[in-house]
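A single protein chain has been removed from this complex, and every other one stays in its place.
Each chain carries a letter (A, B and C) given by its place in the written order, and its residues are counted from 1.
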Amino acid sequence: VSDDPGSTLSTTPEMAAIWSAEACVRRMLAFEAALARAEARAGIIPNAAAQAIADACRVERFDVAAIYREGVLAGTPAIPLVQMLTAGVEETGRGFVHWGATSQDVLDTAMVLQAREGLDLLSRRLLDIGGLCAEFAERHRDTLMAGRTLLQQALPITFGLKAARWLALVTRQVRRLGELRERISVVQLGGAVGTLAALGADGPRVVELLAQELCLAVPDLPWHAERDRVAELAAGLGVVSGAMAKIATDLVLLAQTEVGEATPAAAPGKGGSSAMPQKRNPVDATMALAAARLALGIVPVLLGAMAQEHERAVGGWQAEWAALPDLFRYTAAAVERVPDALAGLEVDAGRMRANLAGSGGQIVAEALSVALARKIGRDEAHRLAQEVSDRARTEGMDLREAALREQRVRETLPAEALEQVFEPAAYLGSTSIFIQRALDDFHALRSDDTGGLALGG
Amino acid sequence: VSDDPGSTLSTTPEMAAIWSAEACVRRMLAFEAALARAEARAGIIPNAAAQAIADACRVERFDVAAIYREGVLAGTPAIPLVQMLTAGVEETGRGFVHWGATSQDVLDTAMVLQAREGLDLLSRRLLDIGGLCAEFAERHRDTLMAGRTLLQQALPITFGLKAARWLALVTRQVRRLGELRERISVVQLGGAVGTLAALGADGPRVVELLAQELCLAVPDLPWHAERDRVAELAAGLGVVSGAMAKIATDLVLLAQTEVGEATPAAAPGKGGSSAMPQKRNPVDATMALAAARLALGIVPVLLGAMAQEHERAVGGWQAEWAALPDLFRYTAAAVERVPDALAGLEVDAGRMRANLAGSGGQIVAEALSVALARKIGRDEAHRLAQEVSDRARTEGMDLREAALREQRVRETLPAEALEQVFEPAAYLGSTSIFIQRALDDFHALRSDDTGGLALGG
Amino acid sequence: VSDDPGSTLSTTPEMAAIWSAEACVRRMLAFEAALARAEARAGIIPNAAAQAIADACRVERFDVAAIYREGVLAGTPAIPLVQMLTAGVEETGRGFVHWGATSQDVLDTAMVLQAREGLDLLSRRLLDIGGLCAEFAERHRDTLMAGRTLLQQALPITFGLKAARWLALVTRQVRRLGELRERISVVQLGGAVGTLAALGADGPRVVELLAQELCLAVPDLPWHAERDRVAELAAGLGVVSGAMAKIATDLVLLAQTEVGEATPAAAPGKGGSSAMPQKRNPVDATMALAAARLALGIVPVLLGAMAQEHERAVGGWQAEWAALPDLFRYTAAAVERVPDALAGLEVDAGRMRANLAGSGGQIVAEALSVALARKIGRDEAHRLAQEVSDRARTEGMDLREAALREQRVRETLPAEALEQVFEPAAYLGSTSIFIQRALDDFHALRSDDTGGLALGG
Partner (left out) sequence: VSDDPGSTLSTTPEMAAIWSAEACVRRMLAFEAALARAEARAGIIPNAAAQAIADACRVERFDVAAIYREGVLAGTPAIPLVQMLTAGVEETGRGFVHWGATSQDVLDTAMVLQAREGLDLLSRRLLDIGGLCAEFAERHRDTLMAGRTLLQQALPITFGLKAARWLALVTRQVRRLGELRERISVVQLGGAVGTLAALGADGPRVVELLAQELCLAVPDLPWHAERDRVAELAAGLGVVSGAMAKIATDLVLLAQTEVGEATPAAAPGKGGSSAMPQKRNPVDATMALAAARLALGIVPVLLGAMAQEHERAVGGWQAEWAALPDLFRYTAAAVERVPDALAGLEVDAGRMRANLAGSGGQIVAEALSVALARKIGRDEAHRLAQEVSDRARTEGMDLREAALREQRVRETLPAEALEQVFEPAAYLGSTSIFIQRALDDFHALRSDDTGGLALGG
């Protein structure tokens, strides 16, 4: 695990491990071993050579730090790696190491393998988040709270609906990551300029066998300088981070002292203050927001890096080496902190109800307007309801009281209908249907996905 | 069309028209008319009312500038629009305008309609680019040129392969835009807080009918504060812009005075200089690069805007109103300038061949290494070829000459095999196969797509 | 003014005017006229020629739209402008138009003139904001409210202090813009590649006279491809936008229904909702937040554009043409909407006090801890205060009550001292001193600056 504060506070150990120097070397060695096997199967190099190479491709035998140290000078860690590997392979195989490949083939394919593992990790945690949201959606299906637009109370919703919207958002992300996984899981093998010249006529066959060895797909063409897949991956992680930021934003707003509708679970050492004894800070949601900000900064770096020069870029490709690991780590931190924030969240239904009532019933002003509109048209009704609302506010009355005092309202709506207007629970429209849809959709995904993720390579 | 220089130089008239104030108002009116029709079909409002509303929804009747002027104060153009529309609807319909909807429903659905049109425009132009690339790929299948990595000559490729890689990149973008189109073409109707409360139990039915009216799909849930679709759209446009930047980068590099392998078509008034009479600047590729830079700046704005507060955001949503049109316009400029740059491009095969030869044959050093490797192993061969290459450079010889002088080379390779090494055309590996794949894939797309785009709403 | 919604909703008419196509042409003509005058003064061209050129440099005579239309083809609007100008100059001057200059000289210097004007406009509005903040700082010097960290009530502050911090932030921005103005107000004149070759030995003299004519300074060297000044300008505008976002964030949070401490001034047509009659949305602060997001997206475009190729960039420079106007316009919208949000802001001191009390006195838990710490050390005091705070929360008591019940507290603090702890107004530390500092600093700036801005040119 990395040494600097940011890496500790804005990553997760699992994701850091996937992108560690050692893991990258392990993946590069997996490429070299698979390449040798593929070339042996294609009859290009002797079986014994492939065996010797595969035997040497064990990360424990390598001085990982040295590879990167020399990589600084070489301009790529693949060159020292290939040299050290060659030195470590027995005589039979030594002459066939890295046959027909170029540095970028190794690095790009290793990156794909790491990214696939990273996506699987993210998907699993997103499913956890979905599970937590689904629970809230079910349990608080009917827990009334204020819906808020532009941070103003607007109309009643239920906490279950809010959780269901989070859930649907997460469900869509898992699907999106699944598609991304599919799309980026392609091998890179093109040789120095993408012609596979060193393999003569055997290029396509070797690519196919190599892809099989690594459980990857064969791309249309080598993609050494056309990085749309990498850019799309970056963008997808950015969207996931943004989704986490949405949920975390709602959480910190709900946890405000003056709102107090959902409070993070207390835990020793968590969310205190070095100065204020009373503090219970929403630290998980806060750190999720921080991590999402960090992740989003990297997306344009990877999009901008698409402007790659000719057959291999001069800067744009090399920027990926740090940008993509950073992006995965920050995204992982965002994804990790959200379930931490949700687990044990104390939902205060009483406070929700109280806040709803606190606005003097203004929250159902639209219900009044709609009830009136059925009789006198939407436009006039809106004006009348607005008058009543304004009067209530200026004179410090409840909306209900103000409505009852207004003759035009009484003339338009029978007493019974008017009472109905002031019952927030009666003004929830399709809330329950929407909650159910989000639940059904998530459960469908979860049954599909258990299989899918288990297969992950 | 907009008045400021940037808008003229970094957009296209067609895309500017799609996102003009008038076009936005027209789309908002389409929403209001369709909503009324849907509600009439659902039996919620009278048919006559729907008819009256639809009659009034004609953009010519509206003072578009006034809508936006008042929108500045209101915080959304939808409010003045609904007021003006209401005033313009005949008595029968007036009371039923905008029934059950909220400002965001109008604006978001209008935005979806504009975005769909924008995507179709981009896809059509991308197909044009693909067509131009395909021609180059075919015509220059065997036109030898230097492949370049880190801007250094590396190994031979053909210009056809370079064009085929552009083609494959473009083909993937058209596919991606097609998927995006599918994914974003959903209606937004949720009412003030996404419950459709004002529609009572009829919400889902109205959403369905509204979607039908507008040829859109029904989303899982209202998405007023979950903007992953918008973010994904933004990211997709960013990837397209990045793809354009890749092609344009290659073009400006090829057009360099010292390279001169592909020169922009001359045209009166094009690419001159106010100072230098001899200049033929690659202006289209240059402006494509500028536009792509502009487009990429906007992607993180739309990703960052995902952190939306509760049921409607306070800033993040409103930023979309300018960001998305800007992004479409800049992307369109990038997409438009690339075919301008490709059309009539003067490919100078002689210069390509000369540049290839110019490096004293160094470009086939790998071919020498590979030929040697088959006999003495890759590692030793690489070292030997490097020695030969270094000697050739220091002593100012051709690589071929240096190789012939080196006894170990002569001992390892028979004269014939050695001659073969110095024929770049013999060292192209899978070039031709890759070109064919890119062509086949594009042609398959084009036959599919003609239908697809024609259906576009 | 531009036609698209974003431009209307996210700019100001004044700033849009500064960056309009016409304004740009006017500035380019100012450059050409000044260049001619400077060259006449240097004895390079005849006085009569300079006079003829200056006579022709009147924007009314030009078809601005045509300049930009042809500029699309030419790759720069300067080329058609120079052609049209030449055609419009009388015989005596025609041969001397644009003498020794290149397109970039015209465009860059025009951009500097526009930017200077834009900065002055921003500075004036920032001073207005400062004035409003200063008023709040004075008037609410002692208006108690909750200080909030991580959106949790933390300790008491006064609204005056919050306003004073906004004020200090704005004061620093005005100073920073003043420095930026100084730094960017330099002429660009280098000829085609920055050597001023066409002026022979007279280059430096002409640069000096040209700078005089335009009230600009002489830069160290021509800066055609070294864009640090532009990048710094962009960054400075980004910081200003970020500062606006800080103030606007506080405003939307204070306006929340459940907080209600500061409400935007009501105005007809302002902040309503198309659905909810009761809404008074904080639209100005919201639009300021949106504009700031838009502005920030552009900063990296202009930083990234610094990687300019050789003596004139291929994309990076051209991106500035749209990016800088966009950035100025969005920044202006952010800067404009903040005073709109502040003017007439209804500060509810009662609600502030009530919210402060609402947390059951928890907000002074640190005061209790500090009072105890003086006797028993900081560490033990923190633990004890935390216990008391926890008990108060779990048992639903006031912190004061819980403290009185706790024997260790009673033993440590005399009754009087304990009562003092529970008076928030007594726990404000340096609040008043800080407020005064911010006021003094702003007033000092304002007296300095009145002169400075009047000189602007």
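Please note the rule applied: a contact is a pair of C-beta atoms (placed from the backbone, for glycine too) under 8 Å apart; a residue touches a chain by one contact, two chains touch by 3 or more.
Just so you know, these numbers come straight off a predicted model, no measurement behind them.
Only one of A:Ala192, A:Leu214 or A:Leu342 touches the absent chain when the whole complex is considered: A:Ala192.
Across the entire complex, the residue among C:Ala21, C:Ala34 or C:Leu289 in touch with the chain not shown is C:Leu289. Only one residue in the set B:Gln152, B:Gln212 or B:Ser432 touches the chain that does not appear here, and it is B:Gln152. Seen from chain B, the chain kept out of the figure touches residues 146, 148-155, 252-253, 255-259, 272-273, 275-283, 286, 300, 304, 355, 358-359, 362-363, 365-366, 368-369, 382, 385-386, 388-389, 393, 399. Take chain C: the residues that touch the chain left off the picture are 75, 86, 94-100, 147-151, 154-157, 161-162, 164-165, 168-169, 171-173, 176, 191-201, 203-204, 220-222, 225-228, 231-232, 235-236, 238-239, 241-243, 245-246, 248-250, 253, 289, 292-293, 296-297, 299-300, 303-314, 366-367, 370, 373, 376-381, 427-431, 433-434, 437-438, 441.
For chain A, the residues touching the chain absent from view are 1-10, 16, 19-22, 24, 68-80, 82, 98, 101-103, 106, 191-192, 198, 248, 252, 267, 269-276, 281-283, 285-294, 296-298, 300-301, 304-305, 314-319, 321-323, 325-326, 330.
Please note the rule applied: only the chains that are shown with their structure count from here on.
Averaging Cα coordinates per chain places chain A and chain B 24 Å apart.
Looking at chain B, one finds that residues 75, 98, 191-192, 198, 248, 289, 292-293, 296-297, 300, 304-305, 314 touch two or more other chains.
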